[in-house]
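Step one of this worksheet: look at the structure below.
Note that one protein chain is taken out, while the other chains of the complex remain in position.
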Amino acid sequence: MWTFFYKMSSGRSFYQLSGRFIPFFALASMLLFAYGLVGGLWLAPPDFQQGDAFRIIYIHVPSAFLSLMIFSVMTFCAVLSLVWRIKMADLILQVSCPLGAWFTALALATGSIWGKPMWGTYWVWDARLTSELILLFIYFGVIVLSHTIPEERTAAKASAILTLVGFVDIPIIHFSVNWWNTLHQGDTLKIFSKSTIAPSMLHPLLAMIGAFAFFYGWMCLSRARSLCLLKDKRARWVEELVKSW
Amino acid sequence: MVSHFEQFLAMGGYAKYVWSAYGLGVIVIIGNGIYTARIKRDAIAKLKRRYRT
Amino acid sequence: MSRFTLAAGALCQRELLLLWRHKTNVLQPLIFYLIVMTLFPLALGHSAKLLARIAPGVAWVAALLSMLLSLENLFAKDHQDGSLEILLLSPQPLPALVLVKIFTHWLVTGLPIVLLTPLMALLMGMPDVSWHYLMLGLLLGTPSLSLVGAIGSALTVGLSSSGVLIALLMLPLYIPVLIFGSGLVVTAAAGLPVAGILAILGALLCLCIALAPLACGFALRVACQ
Partner (left out) sequence: MLTVTGLCTERDERALFENLSFTVNKGQLLQITGPNGAGKTTLLRTLATLYQPEAGQISFEGRSINAGDPNYCQSLLYIGHQAGIKAGLTVKENITWLCALQGGVPAAAPLREGLRALGLQDMQHSLAGSLSAGQKRKVALTRLLLTRASLWILDEPFTALDKASCDWLTQCLYQHSGAGGAVIFTSHQALTLEGITTLSLGEGGHDE
């Protein structure tokens, strides 16, 4: 396993390695998307309580899951970059940060759209939506920090530190927002609690989560590949590669 | 007799919400896909310019 | 006296001397706190019931913002005149020295805010039992605000105007302290037991004391590259 990370540290091997993963990720995400959408929109019966509005779950839950998954990937890369100084980890962190922000925003938007038929208002200070909003702020913090520091190497290290600090903060926020929600217990009806879900509804959901995850892997690796080429543009292997195109 | 397709589109009266949510999903997914392709195209162009001249 | 207490004492003395010589920088955050606290009653009318209800939240937000003001040049001045490198190259552990610096910053900005709470309670017409809790909450909460803000200040030390940036970076970390701080007064006013919330505020403080100087040390080493 350790040689894998060591190989990731040099630009060239990262380029080749990711080249092999990308087609697999792309294919898997498209297949799972097809199955998930068909399953979710047609095959799954409407929910007895919410009718067809529950189908928003097939976009909301995967993007919410992804927003946390991407942040864990970013934290893992931050540790790799700060402790073992693996250069490619900085690249993956810098690349997956906007993706994470997009999926968090998507989760927030679909969550509030889902709230409209349930409560009649778009925004409700429900514990999970609020935590999702604060997570979006953490993503913005990392993005803004990495874009404001001029020197590229310092920017990478600083955003890695901020990601680690953010990672420590997520459980604390989750805990304190839940406590805050019970303190000011308004009329929030628990719609997000996972009621026991029929298998025919569950399989498309798992497929969609897989599809989103593979899509993220696909986007992240291909963006990292392009940036890796630009980063090592002086290296000889890049020169040969460009000549071979 | 409302054809099966119209009934499907109606989404049991929640058409507005379901389709807007899916629309946003499509925008985010396709948008990021296009942006990735653009990053790749710019990188290749920049490298070509660097090594061709 | 061990080497470390010598260095820490010298650093603390240096910081206090510098702040004493530039008193205006110290007074600015406090004046901002006073302004905010006087503006709210003017804006929302002086009905005692309303003011008493919003007083803890307003006090906490005003404390948070005024501490943000003075955070910007916590490390930036040292970076400009090169004394940050001497801090990095000192044989004493860097997180400990950073903790000393943050403590002096809290002494100068956080403590006065805590001491001003009785005045604020008067202004906002808070019932006397709840402003004791507000004061206790601020006493436990403002050091964590200082520690967390220092991380933001260390991350943005090289940048020119980083005031708002620190607020954005450290907002998610301020939220738990804000929630439990103002929640403390609300539960106290409702007569519920508050031991649990005080324990959580204390736990947050210990977490910040343990992790924030480490993160600051790391960020400063990165910023000096």
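Lettered A, B and C in written order, each chain numbered from 1.
Following the convention adopted for this analysis, contacts are C-beta pairs under 8 Å (C-beta built on N, C-alpha and C of every residue); 3 or more make two chains touch, one makes a residue touch a chain.
Bear in mind that the values here come from a model prediction, so they are computed numbers and not experimental data.
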{"item": "Full-complex contact with the absent chain, from C:Leu88, C:Leu139, C:Leu159 or C:Ala189", "value": "C:Leu88"}
{"item": "Touching residues on chain C - with respect to the absent chain", "value": "3, 6-7, 9-11, 13-14, 17-18, 21-22, 80-83, 85-94, 97, 217, 221, 224-225"}
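Everything that follows uses one rule, which is that only the chains that are shown with their structure count from here on.
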{"item": "Chain of greatest Cα-centre distance to chain B", "value": "C"}
{"item": "Averaged-CA centre spacing for the pair chain C and chain B, given as whole angstrom", "value": "45"}
{"item": "Computed distance of Cα centres, chain B from chain A, in Å", "value": "17"}
{"item": "Intercentroid distance (Cα basis), chain C paired with chain A, Å", "value": "32"}
{"item": "Touching two or more other chains - residue numbers and ranges from chain C", "value": "none"}
{"item": "For the chain C and chain A complex, residues of the former touching the latter", "value": "151, 155-156, 158-159, 165, 168-173, 175-176, 179-180, 183, 186-187, 204, 207, 211, 215, 218-219, 222-223, 225"}
{"item": "Interfacial residue positions of chain B with respect to chain A in the complex", "value": "8, 11-14, 17-18, 20-22, 24-25, 28-29, 31-33, 36, 39-40, 42-44, 46-48, 50-51"}
{"item": "Chain C-facing residues of chain A, complex", "value": "82, 134-135, 137-138, 140-141, 144-145, 148-149, 151, 153-154, 157-158, 161-162, 164-166, 168-169, 172-173, 175-177, 179-180, 183"}
